[in-house]
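Remarks on the structure that follows.
In this view, the complex is presented without one of its protein chains, the others remaining in place.
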C-alpha cells in the first residue's frame, strides 16, 4: 500500500528523484566513489533484463566501472516517468522509463535501447539510498558505426573535454 | 487563467504527471485494459499531428491497440517538460515534449520522431483522467533497418522477455 500523497510526501519524492538523477549522472560521468555512496551496502541489482545480477554495493559499482570506465565509452542514460510510492516512511518503490545510448569508440559500435526500471529505496539516517535497482528491456539494438558512411564523433567528455568540434 | 501554484496544487500536478506516465507505460507495455481506465468515456484524441482523430475512449484504445498490439512493435514513447496548469480545481491543461522510437520487426523499419502534446485532464471522483490528448510533430522520420548493415535487435520485451543477448 502506498502512503497518501501530500506536501510532506512530495518532499520525500523529490529527494528520491534526486538520488536517481545523481546515480545516472555518476554513471555517465564515471564518478565511481560518488556512485558507491548512493547504495546501501547490501544493495542488489539486475541489469540487462536479468542477465547480470549482483547482491552487494561494491560488486555493483565494480561491475559498472569495469563495463563503463574506459574513456572510449560515451553513454547517455536518461530516465523519465517516475511512479514512486512510499510503502512506509523509510521505504519506497519506483518505476522509471529508461532510454540509453552507448557509443564505444574502442569497438566502433553504438548500442541503443529502452527499458523499465523497478527500484527499491530506503531511508537511512535521513538519506534516501538505493536498496535495489534493475530493469527489463523493451528493446535493445546494436550496430557497427562504420555501417553509416561519414558518421563521426564531434565531441567527447574525455577526448575533447566536452567541446564540440563540429563544422 | 491558471490557479496560483502552492503546495496543495503541487500535489495535484504530481497526480496528473503520474496519470501521463501510466498512459505511456501502458502504451509501451501493451496494457490495454489499464490504459482504457485512464480516460473519461468521451475522451478525444488527435494523433499523428491531426491525421488520426477519435472522440471516444474505446475508439482511442482500439486505435492504439490495433496499431501497437503486435509483439513485433517495440516502442519507446518518452515525455518531458510538463507545463501543467489547473484552470479550475477539477480541470487542467498540460503541454509535454515527446520523443518516440518505434522498431517494427515485422516490416524491418524504425520510425523516430519528436512532438509536443497538448492535453486536457479532468478530476472525477478524486481521480485525474485524460479528457483530451493530441500532439503535433516537430519531425518524424522512417528508415528500413536493412539500410544499416549489421544492425541487430539484441533484446525484446516479448521475444527475449526483456533480457539482453548482446555480445
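For the reader, a short list of remarks on this structure follows.
The first chain written gets the first letter, and so on, giving A and B; residue counts start at 1 in each chain.
The criterion applied here is as follows: contacts are C-beta pairs under 8 Å (C-beta built on N, C-alpha and C of every residue); 3 or more make two chains touch, one makes a residue touch a chain.
Everything numeric here is computed off the predicted structure, so don't read it as measured data.
By the touch rule set out above, chain B reaches the unshown chain at residues 5-7, 10, 13, 48-51, 78, 80-83, 95, 97, 99, 111, 113-116, 135-144, 147-148. Listed by residue number, the positions of chain A touching the unshown chain are 7-8, 10-11, 14-15, 18, 20-22, 24-25, 28-29, 74-76, 78-80, 99, 101, 103, 148-157, 160-164, 166.
Just so we're on the same page, only the chains that are shown with their structure count from here on.
Separating the CA-averaged centres of chain A and chain B is a span of 23 Å.
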